[in-house]
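Can you keep this structure in mind? I'll have questions shortly.
One protein chain omitted, others in place.
Chain nomenclature is as follows: A and B, assigned in order of appearance, with residue numbering initiated at 1 for each chain independently.
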Amino acid sequence: METGQRFSLFRYAAPQQFYPLAGRLAPWFAAAAVVFTLIGLYLGFFVAPTDAVQGEVYRVIFIHVPAAWMSMFVYLIMAFWSAVGIVFNTRLSAMMAQALAPTGAMFCFVALWTGALWGRPTWGAYWVWDARLTSQLLLLFLYFGFMALTRAIEDPRRADKAGAILALVGAINVPIIYFSVKWWNTLHQGASVSLTKAPSMATTMLMAMLVMALAAWAYTIAVVLWRVRPLILERERHTEWVGDVLETSEARA
Amino acid sequence: MIWQSWSDFWSMGGAAFFVWGSYGVTFALIALELVLVLRRRKQVVHRLQRLRQAMKASARRKEIHQ
């Protein structure tokens, strides 16, 4: 190993270096996710008090909010990797973007689902055309679009680049969509439903939510690393190092 | 202590369907995602290994023919 390269992060931009690193790191993140989830659930269900206004149903918040945050972060990270892929022409970044998309879509759906189940007892309807809910739904469609496009293109290089362009176009549009929907919402809806009014949260509630958010981060990192590994193998199947990997995993199996 | 008993805990103050419906579906989806990801890894490794063996075999055949 050359000394100049030792501290370079770019070294891990090479699929050959990243593949074993991902394999080593993923279990740790998965373990962290399990630990954080257990702590978060304990805090959320046994330490955080009953909400004075909403009763017990507010406990949905401990997955709803982290899932909603995660779905947005994941899209941003996808856009970031796409930009990196376009600027530096690295293969790995497109693979990361494609490995991120299904998890982002999953969290997006979870946020919508838990939002609906929380909404029914709290404001009397599973769905209201609130700005946040609506932009969350559109974000889910953006995820579906990205996944459909990258899967519809057979040539992986074209799929990578087309996906990157779409992710960037989408990322530019996400804030526009959010503000337009918010504008539309304030015009069309009376003051009957207000989601923006932050409920006064006890510190323990906030703690539980933050720990669950950490769990969501750790889970996302673990699952994305696991998903990107076979992607790397497929893309690099003609190289020697993938041959070695296949031989050794055969010996183990 | 918030809960008087386990049944009190499971009933979630009457909101059991909404709370457990949220947590249940979330964890089911996470489990499903993990299963899919791990199965995909197995499939890919299997397919690439078979592809590799087929390529090796055809290379050997070529050698014999020459």
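Keep this in mind: contacts are C-beta pairs under 8 Å (C-beta built on N, C-alpha and C of every residue); 3 or more make two chains touch, one makes a residue touch a chain.
Note that in this section contacts and distances are computed from a predicted model.
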{"item": "Listed names \"Heme exporter protein B\", \"Formate dehydrogenase subunit gamma\", \"Response regulator\" or \"Sugar ABC transporter permease\", with the criterion being the UniProt name of the chain not displayed", "value": "\"Heme exporter protein B\""}
{"item": "Visible chains that the absent chain touches, using the contact criterion stated earlier", "value": "A"}
{"item": "Touching residue (missing chain; options A:L142, A:I232 or A:V245)", "value": "A:L142"}
{"item": "Contact partner of the left-out chain, one of A:A13, A:A32, A:I77 or A:I153", "value": "A:I153"}
{"item": "Residues of chain A in contact with the chain not shown", "value": "138, 141-142, 144-145, 148-149, 152-153, 157-158, 161-162, 165-166, 168-170, 172-173, 176-177, 180-181, 183-184, 187"}
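In this text, only the chains that are shown with their structure count from here on.
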{"item": "Chain B residues touching chain A - in the complex, by the definition given at the top", "value": "2-3, 9, 12-15, 17-19, 21-23, 25-26, 29-30, 33-34, 37-38, 40-41, 43-45, 48-49, 51-52"}
{"item": "Chain A to chain B touching residues, read off their complex", "value": "45-46, 49-50, 55-57, 59-60, 63-64, 67, 102-103, 106, 109-110, 113-114, 117-118, 120-121, 219, 223, 226-227, 229-230, 233-234, 237, 242-243, 246, 249-250"}
